[in-house]
Structure formats: C-alpha cells, structure tokens
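The complex is shown incomplete by one protein chain, all other protein chains being positioned as in the whole.
First chain written, first letter: the chains are A, B, C, D and E, and each begins at residue 1.
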C-alpha cells in the first residue's frame, strides 16, 4: 500500500489527540505506523474491518473464520434511535458482515466508571441483549472492569464478533476495479446528526434518529442476488462516506467519481450540517453500507437492496475510476467537480 | 447454579463502585444478576473464562471454537516484569487455554486517552507484539478509539482470543468432583505485589516481578501427560487463588480443602502482604493456573507441569471435597483450619 | 431549505456561466478577488471555477478570520490554558491552527490544557457560571459578523457580574484589510497583482452595510459587488463585475439585497461600539501590522478583557519560512506556488494557517480542487463496461 | 521474617495447646476476652480455637477501631466529601463501613466524593501539598497505636503552615473501653458475661506501656496478660491466664516483653499530649457514650481540626435494629446470636460494623470460622480414591 | 467566512431568545442583536445569534434576475461525464 503520509508520526514527542480517534487520516496513520508496524501479519495487512482466518483443524474449502472487533466510546450513551448497547452489537456484527461472512458469536468487554448507575447499565445491557437476539448473534463470553471516577466515561464496550465466510465469497477493500459501480444502502449522516443533537452546547431538536442497525441480512440478500458480483463492502462509520471511500480507493489503488445528486441525505441532516458547518459526507453512519459491485450486476444487487427493509433507499452513487492518485472526486449537483478528501482531524462545528 | 446472593442488586438506586470490578463476590453478583440475566444463553451459562462454540459449516467432531475476552485497565501501565501490552495478550491467551483449546488468533481494541504520549503507546504495542509472537498467537484485527482527557486512563486494551478445542477435551469449572486433586502451577501473588509496589502511596522496593505469561504451552503439556485427566483449568487472576477456587467450588457444587503449607508464596510476597495487611490468597496472578485433576493421574500431570518452565514450582495444594455449602477450607500451617472465602469488595491495604 | 436551495441551482448556474463567457471579452483577462473565505469555500465546494471561462480568474483574499490570526495570538490562548490554568473556550475553527512549539489548541488540550470547543460566546458564559472557581476565557476571533455576539456576551457578563469570565479579543475589521491590500506595493505600484474588482463580503455586510465600500470604488477605482455566499450569488456577482469592467465603471453594487442594506444592522453596530474601540494597530498573518484594523475592549469593560486581566504581552512570532500564506492572502501567489503545498503542508499537518480552515485558500484548493493540478485519468464505468 | 515466623510455629502451638488442656481444670470453664481485634484476627486466621480445649472460651472484645466507629462519624466524613467538596483521605479499613442512607465511604466515592485511600497520615499531607486550592481532610481513626502518627502529621502541618490540611479526629482510648466493659451491668452485676481475664493489647501497649493495666487487675480482680499478635503469643497468653485463674491470682503479666515495657514509648506519648487532649465523652458503636474515652485536637492546633474548621456537628445515628454489634462488642453475645449474621449481613453487604474489618468479630467468624456452625461433610481424596 | 444561514423564526421566547426552524430542525437562538423580528421572518443565524433578516421581496427580485439572465444564455453542455 502506498505510504500516504508525508511526515511520519513524531513518536518521540507526539501525543494522542482527538484527531487520532476521529477515523480520518490521522487515525489511519497511527494504525499504519504504530500498530501495523508492530503487529505486522498477513491478516492485519488485509486492511479490512474484519480478519479472514483459517482454522487448522478445519477444511478451508468449507469456509473460513472471520473475526472483527470494535470499541464503543460514544457520548452521550443514550441518543435518539439507540444507545451504546445496541450500537456495540451492530458495530461489530456489521464489521463481520462486511467480509461477506455470517456473524455467529459476540464477546463483550465492559469498562465501567465507578459511580455509574446500575439502572443505566441495565438499560444498556438490555438494549444490547435485544440487539443481539434480533440479529441472532449471541454474546457468548464477556468481561467487566471498573475504573475509578474520572478515569472512564460511564461505559465503554468493546465487542468482538466471529462468523463463517462461505467458500467462494471474496470480499475485500482491495477488490475494487475501474468500471465497478458504487452502491449506497440509504441516506447518510443520520447517526452523527442524532448524536450531535444531544450535545449540550449544540442542542437542537430533530426527529432524526440514529440509523444503527445490523446489516448482515442485507448483505446476505445482496450476495444471494448475484453471486460473485459484490467486490467490496464497507460500513461508513467514523469519518463518514468520504473517508470510507478514500480508504477503499487507497486499498484498491483506484479512483472514484461520485454523483452528488445521487447521494441520499435527509433534509434535517442537511439542515443540521448547514447550521454547524459540517459536510454530511463526513458524518458517521451506523446502519449503512457501501458496496462496490461489478457493473453488469449492479442493477440486480441494487434491486435486492431496495427489497430489503434496511436498503429501500439504496442508490447508485458513482463509479470506480482508474486514477493513480486515488482521488475520490464528485460531480456536484451544481454542475462542478471537486475532490472528496479524507477527513482531516476531527470534524468540528465551525463558524467559518 | 445456586443463588449465592442474599440481597439482590439494588438496580434502581445502586451505582457501580470499585468492588464491582475487583473480581470478588460483588463482581460475580453483577455479572450474574445484570449481564447473565440479559444475555442469557447456553454459552454464557457455561460460566467459564472462554466460551466453547460450534461453527455451523464445520464438523464438531473435528473440534470446537473457543472464544474469550478480557479488558485490561491496569495502573500503572508499566510495572516490574511487564506492562499492559504483554498482559493483554497473556490474559486472553490464558482464558482460551483454560478451556483446553489451542489459542490461534487475537483481536485488540484500544481505548486511548487524549494526550497519551506516542512513545509510551509504541512501547506498549511493541510489548504486545512481542508477547503475541512469543505465544504464536497473532493479533489479526483491531480497533482504536480516543477519548477526551479525564475520560480515560492512559490506555485500556480489550483483547479477544479464539482457539480450537480438540475433540475429546472436556474442561470446565463445572467438572470438579470430590476426591479430585488441586494442582497449582507456581507461587502466588507475584503479579499483584509487583503492581502494588509501584503505587505512589505504597511505594516499596522489591525484586518481585509480575508473573505475566502465556500458559497455553503448559496446558498442552499437562493435557498430553494424561489425556482426560484434567477436569478444570483456571487462571487465578483478579481476586486471586481464593476467589478462583470459590468460583470453581460453586460451579461444580463441591467443597475444597487446601493445605496452606503446600501453597508456594515467595518470601517478598509474604512480606509485602504482612506490611499492607493483605492475604496472598487474594492477590492477583497473571501467569499461574490451577488444575483440578483426577486423583489417579495427579502425579503424572504434576510431573509434566514441573518439567515445563512455567510450572517448575507446581504443587499439589489440596483436594476437592463433597460439601453442600461449597466451602473452600484450608488446613493452616499453624495446625488449625479456616474458611477461605470469596474476596469481598476490593482488597485494600489496611491498618488493622 | 428556503433562501438556500434556490441559490444552488445548477442549471441556472450553467446559464449564468454561459452569459459570463458570452460577455467577457475573449481578448482580455479578468482578475477578481473574493475577499471572503465564504466565497472561496463556495467556489471550491460547488466547483464554480469549472463554469467560468478561462480568462476569468479568481484570487482568494484574506477574508478568513482563522487564516489571518497570527501565531502569537494562538500562543497567548495556549499559555492561558497551560500556564495560567484557565478554561479557554473557542470556536472549533481555531482548534487546529498551528502555533509555536509545534503546538495548536488541540495539541495543547492533549497536553492537559482545559480547552473547550463552543458553538457560541453564550456557551462560554455558561461554562463560566458552572465553574465559578476557575478563570474562563473566551478566545474570540472573527470579522464584523462575529463581533456583535462577543459584544453581547461581554455586556451581559458585566450586567450579571460574571467575575470569572473574560475575553481574549482578536476581532478584526474587513475594510481596513481591503485598504491594506489596495495600498500594497504589488497592487498599487508594481501591478503584479492586477485586481480588476472585488466580490464584497456577504455576512460582514449584513452587519456593517454596503456604504463602507463606497470609499474603495471611489478612491481606488475598483468595482465592488457585494454577494451572498451561495454559488449562484457568486456567479451573478462575477457577471456584474465583468459588466462593470467592460463598461469602465467602478461602483459598489449589491447582489445580496435580500440581506444587506446600505446602513447595515444598526442595533448590532451600536452594541459593538459600546463594548469595543479601535486598536491603533494589529498584526494580521500575511499582512503584518495593519493600522486600525482590529478592535479591543473598552476601558469600561476592562474587567472582562483577558489581555488586561492576565497582563498578557503579545509577542509576534515569525511564520514558517517556506510558508507563502502572506503572499497568498495578498493575492500575490497561488497555493500551488508554495513549495510545500500538499507535501509537507496538508490539512492533517498544516504548516500555515491557510491550510487550516476549509475557507483558507490552500485548504480549499487541497481539499476540493487539487485534482486540477494533475492530468486527469478518469475511466468511467460507461467507457469500460460498454463495448 | 525474623520475629514473625518463629512465633507461628505449628508444632510448638500444638504443644502449648496440649499444655493448656492439661492445666485447665476439666470441671470448670474459662472465659477470656481478647480485647484487641488483632488477637481476634490471629485466632481466626490461624485456627487457634481448634488447639484449645472445649472449656476454654474466647470472647471477642471491642478492640477494633473500625468496629467501634459510630455511624455518625462516618456520616461526617462523607458529608465533608459530598457536601463540602473536601478531599477526604482515610485508611483502607474505613472505606466499606456502613453509614447513613445506605452509604459508605466507597459508595460516597462512587457518588462523586473525592475520597482517597492512604497508607499513612503523611500521604494525606502530600495530597494537601499537591492540591493547595482544595481542602484536604484526614479522617483519622485508631487506638493509641495509630494516634502518634496523626499527632506527628498535625504538628508537622503546623510547622509547615499547610493551610488546607485538617484532621477529623476519631482516635479512641483502650483503657477507658476496658473499664467501660468491666463496669457494664452484664459483667459487673448480673454475671451474664463471666470474664475470667483479659488478653491485653499488643501494639497499643508498645505505645502506652503495661502500667495502665495494673489498675484493672487491682480494681476489678481480673488477670491481664499483654500478648503479641502472633498465634504463639496468643496461645502462651491463654496458658498464662489459665494459670493465674487456677492460682487465684489477678496480675498484669507481659507475654510481649520483646516490644512492651512498663512505661511504653515516651517520645510518642509526649507528642500525643502536645497535640491532643481528652474528650469528656465520645460515642462508641456498641458501647454508647463512654466518658474520657477519646482524644480531640488541642486549641493550639485548632486550625487543623476539621470539626472546628468546618463547624461540624456530630449527630448520633442509631444502628440497624437487628444488629447485635453492641452486645457482641461487650462480649454479651456471639456473632451467631445475631439473626441476620451470614444471611442479610455478610462482608459484601455489612449491616453492622463488626462485619467490616476482618478484625471484627462477625467478619472474622464469617470469613474464617463459619464452617464450624455447620455439620462438616468432608470427603477427601484419600477416602474416595482409595478403596 | 462567517457561516450563517437563513432560518424561519417560529417562536419568540423570553430574554431575547427565539426558536428557528431550519429544514425541520429546531434550535434556540438569541435575537438580542436584531431589531423587531417577528415569527415568520427568515433570520440569518450566525454562532447562535440572529444577525440580520431576509427581505423576501429582494430575494424574489434577485431570483427573477437570475431567471432573466438564464433567458439570455445559450444552453451549455454539462461539464462532467454523466
């Protein structure tokens, strides 16, 4: 993979700042230069949301194991449309599903701050249990730690999911090819705006709810619609659609050209972004996916998506291009064209 | 499993306090009444450190999947003999190994506090990578989140491990039977004392180092020595030997009788405990295991342990008894007898 | 959204673009400076440049309050947080502006400074009320648009007696900056920067009105068209400028009549003069010391002036040597003229302030437009999938 | 460890046990109160009771500073943390003692109180130095052993001028408590608690010496043997008490001569009287108000007295009705006489204070000895594995 | 510079506060800086404050001007491949 960072991390003097967790380029650089450098192995190098593994005792021709993990640190813990509990199930189920695998089991590690009310913990755990039941992916093992007040933030939940990848399914961020079609399963920015609306200093009223949802059945429907057609699946979470597409462009060594007019954004999401100076392309989603699909099957896959309750707003939003610079570009609704770059730093509300 | 808690959790008014994370009875009650109640399933009900799973596509006769997770929140992050990085590998590798499975893959979720120096993060990650290489268990997927200053404590690492349990191996905390022999792989309390020695307010000088280590090769040697002989394996981490044995006694519905004189404790560990008013039976270990073994094979297993570098101090420390109260009792070196109860609350240094 | 969507219509835009192409004389070139970052942003984000004929060139001006904030001012805010233990509240925009010692507010926060992003000056007051035992400083930046809310906060804090609240005032003035550019040797004498006209500020003008620009048109013989920040507003303003140039006129015209009057928002102006007075001189990044180009807090509100309260001394700090921000802000250079543009200086690691705000000339070009610098190789699905 | 291991020898213990059995008259019973929790703990942890003949009975006394701390005192400390915003520093022992409103210090900490466990009073001073803008209160408990370190901290704080440091003094006195028990109706008149002698404190006596006990031996005709806290010390003291009883003597004997002298630690005593003076009365859990049984900070160190500094008013709070701690502390009842022992009241959820400290009579019995209350069914490997 | 947006004023509140509706989201803002605004006005919101008001007639006039311009122009080709 092309080194994309002009200046290496200043490991000697540098410190973690919020941008390292915002899912943009700083986060990608941290992972590449610090984590990948240390753990280097063929699985991590896949660079996908989940790792595809073989199990020695079992015949790989019957399937492979997929493993994915996500830490959840959201604030506020409860937000319109969900809470950290269901989010922690969906977030990891989706990462397993994005490999094309059927998610089977989850583990959960709770890091709880001293003083956290049991009633809120129960609400979170019940929501998590409901999400896990609904997804059909049980939480089979767990761990609980308590940290002193001021050394945590209510509850952090790290979940890990495993699933089995059926033989023949080959889905990875490395598989996009020029000419492929970009599909998006629905409107973007709902989760991020629902969460922002609860932030004390920004508080606004909206009927927008987080889109948090488990996408594995949608994935199954897409794979069934045109076997072999889906080349890349990715859920555009932190960093939003823009960052996810840039990741894929970089992993596959391609460019992309989006059609702004084709990207569904709810009016309230648009309005909130105007008000705060944000760009919906960079706002987080928790129940959406993008798919890179072979062009000849794009319509079949899109139809399958639209037939699924989590994909009825699905749209063809652009195409993969050959571009040695791996630019994600966008034809604007206005008629111009621009680069859609990685998120740099955190997306902060701004005045100018 | 017998309900052991006279008063249910006061979920309406209660709050998490440090005792809920100390690995004693309060922690066990929280897990049972809040987490288990919500997630209830056959796997969690196993009550072991890892969950034993079947994978639909694969033949269970060839093996089953084991999955275990642990969150690591230790302070200080660096301590004599280790750091949170290697600890987070060992802690989870061991939980997989305690099922008798061969650990294969790890995932890692990092929750990092804003402002954390990159150089310390790199030191931790390198230590983790070294531990993972040494154990032969690669970190195959991960996640990184950053929380604001004052909402974390340097670094938290949640790891999840998977492994394969060979056919025929049946190891669980539920399998202890009266007459079985209790084996311990080495001296207790080293990890806890090494960590305590670094606490600012307690600071003392000791040459004791944390025993943090991956125990899966020791387990493999024990299983090979006498197939079918090992009924229970458990690593006595938080809550120490006492709490771990009480957990097993309760899971299996048995009692235990320990011989104090047979339990190896290093002189400096003993001394630190005397000074701080602690009991080594309750101090954490990170590279020790206890085994409940069929009596006729106890010597064979013990010999195999002693032949392994991580078990050369292994000892036969007692026996499983029939006891409807599931008491863990101990014949004292002094000649009396006493109960060795669960840890209640946190183990705090005391003046009286 | 009413009064927004209508002004983003792509079809109309193309038609106005065609009109501009039709009216612009093919044998001359037109250089207009959009003073405001808001216009820069609209031009980049919507791809306005592609609708313009090649002989109409836009020059990005210094109208981004983040871009013109000198390093020394950020240093003051950082020191208040790190050395004086104050809670420093600030708009999100300033968080990543590079300061001395490789710091920025976001990095100072990571070093333990209690730095909080606020959406409004009123939020900073709420933080002061909630932390009576702490000093709370609002690091106030912005042009005339953003000044009235700060003035209101200071007046309200005074009325309420909010004793632990103060403001580090960095508010600057648009007309002085435009004058400065017009007076600069490059523009005035050497002619290296042929500015044929200005697109005048949108939201600044809501507050100060269109009258203050009359002076430029008369004194410097430059046409000015005040325009809204939507892309159609910009297109229309360009057309109006082309027409003025073609007709040899130099008037102040107002494209943004739906919001801008000649006299502006008198209520806001009154409050601003109650609380603030002119600074004799103020350093702008890129422009250097500009006389009477900024505001300071009046003596009568001295208790709320962080500069007095903490006895702050401003020390100017030189920009990175390689950085061409200054020349870019004066319209003398383009982002791509900077040797470190897009290599050492990127939005993740901005060296100069123009790379920070998405309104900054360098950031706008990097983020939205840099594909133009590179030969385009676009193979679309249509080309490849259809034989 | 020298001076420790030699005093834990099991073989010697069994031999002394046999000696006790041999010397105790089979036709009478012996009841001795070990005043100190330290002895209670040693008896439980090492299983000393099993080495004693059945007619020698040990009664647990009130000598555990945590157990005798009344609810109202913990409430004061909790209020300092939760309502007055003070950093409350305390020994680990007090963290879980139940207070009013289902609180304890550990639960108050979970509710946001800044409560910190310290190993020594000097650590509390260090916290005060590190937090000059906060009030830091050391919640001081303990008998005469623990008082001198507190006195030292107060004197050093005064010398150093540590203005934000103060002490909530709950130090109590052993001899007054013993007198109180001997004066109690059950012991003195009704004879319901036949105390044949006392094992006197070990570490308290290092500080105060053995002389203060002479009074009891003479006045109340009870033998006293001061003993160390190692199990052999306890066995030996019991033997010495059996002998005194058998011989009809009532003397103060000292088994702990390796550390206790008749006059005690004069340097420590002098410091304690410099800083503290007697309280006319103090409430003990279980014993009620006991005259001249505790210390308060002298007027000359008033600035360091949290009670004066925060103008604290002590409000007595009744114990849980079911709790028999009081009777247990006076030796009138055994833990198993309490209806809620081991059911509602356990170390995880202590109702009374005797269930908190591992030195408390109830906790010691629950944690180490409760198997004795239950018919024992022990099937060992030897029995099952061999035919 | 100076991100600001026209939003419909839907409710006046005490202390110079008001609620605006923008594309379905509602937010409380300050109207202390503008004179005589009414429910139904489109105020221009910047950092939580109304700093001006849209003149609907002028807006109409501007849009009409655009339309007029469009009449004059030939129909241009799209710039980007579809």
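Heads up, the rule we're going with is that a contact is a pair of C-beta atoms (placed from the backbone, for glycine too) under 8 Å apart; a residue touches a chain by one contact, two chains touch by 3 or more.
Small disclaimer: the values here were computed from a predicted structure and weren't measured.
In terms of the touch definition stated at the top, the absent chain reaches B, D within the entire complex.
Of the listed residues D:15, D:102 or D:343, the one in contact with the hidden chain in the full complex is D:15. When the full complex is taken into account, the listed residue touching the unshown chain is B:335, out of B:91, B:152 or B:335. Of the candidate positions D:71, D:105, D:121 or D:217, contact with the unshown chain belongs to D:121.
Interface note for the absent chain: among D:206, D:295 or D:325, the touching residue is D:206. Seen from subunit B, the chain kept out of the figure touches residues 197, 203-208, 257, 267-268, 270-272, 274-275, 277, 331, 335-337, 350-352. Think of the hidden chain as still there; on subunit D it touches residues 1-4, 6, 9, 11-12, 14-19, 22, 36-38, 47, 50-51, 63-65, 91, 119-123, 142-143, 145-146, 148-149, 152, 201-204, 206-207, 229, 232-233, 236, 239, 255, 257-260, 265-268, 271, 359, 378, 380, 382.
We take it that only the chains that are shown with their structure count from here on.
Touching subunit A and subunit C at once are the following chains: B, E. Centrality annotation: A (chain centre taken as mean Cα position, compared with the mean over all protein Cα atoms).
Farthest from subunit E in terms of Cα centroid separation is D.
Looking at contact counts per chain pair, the maximum sits at A-B. Centroid distances from subunit A, each centroid being the mean of CA atoms, peak for D.
Look at where the CA atoms of subunit B average out and do the same for subunit E: the two points lie 63 Å apart.
Per-chain CA centroids place subunit A at a distance of 34 Å from subunit E. The set of subunit A residues touching two or more other chains comprises 10, 13, 15-18, 114-115, 257, 267, 270-271, 274, 277, 335-337, 350-352.
Multi-chain contact residues of subunit E, defined as those touching 2 or more other chains: 1-3, 5, 22-23, 46-47, 78-79. Going by the touch rule set out above, the chain pairs that meet are A-B, A-C, A-D, A-E, B-C, B-D, C-E.
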